[in-house]
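All protein chains but one are shown in place.
This part shows subunit A:
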């Protein structure tokens, strides 16, 4: 456990060092750059790109989570049950459309930049959260729900104090999954001029500079792994507080 933690801390330190002072790493990437091309992307600050990248991921995933969790709650109510197939169909379509296709459709409608990227990530992130919310809510034991009703809890209280806490491990898992998918997918946003790490990768592809592709890819990959683990740790902490996870 401590070994794994040390590894992650080392990765984090390396990532931060690279983002704050990319030039220091030029010798590492130099062998990948050919014909005297620059080894480090310098058209924009890597740190700025990373922050923009994460910002759009956070915004899109938060929006997906709000809609998907709300939908999941609505269709598990008695009054909303008939909307379950419809909601499922809509959310599934969101996952079926490749984000690139969504970008292609959205860009002419809302213009270039962050807006179409946001839409693509938002739509793509709905399904994991929706399905996990659904299965989390549906697996709450009927005996527990009966006891909650029998004790005189109203529908809101049952949702807030019993169903959501007991479904939260799966809901968190869905959000975590969507976040990681979005971190990777957000790179394509650069094709419609959204600020992000995709810019570095695309610049590398266009100028045949492997060093750019590698540094863009590595930053995205390491970030995805670290954020996935950090969210996992935060999740366990929260679940313990909710009493859902035993110590």
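One rule holds in what follows: a contact is a pair of C-beta atoms (placed from the backbone, for glycine too) under 8 Å apart; a residue touches a chain by one contact, two chains touch by 3 or more; residues count from 1.
FYI, contacts and distances are computed from a predicted model.
For the chain that does not appear here, its UniProt entry gives the protein name "Amino acid ABC transporter ATP-binding protein", which is one of "Phenylacetate-CoA oxygenase, PaaJ subunit", "Asp23/Gls24 family envelope stress response protein", "Xylose transport system permease protein XylH" or "Amino acid ABC transporter ATP-binding protein".
Between the chain not shown and the residues A:4, A:109 or A:143, the one that touches is A:143.
Among A:162, A:180, A:194 or A:220, the one in contact with the hidden chain is A:162. Touching the omitted chain from subunit A are residues 141, 143-154, 157, 162, 165-166, 242-244, 246.
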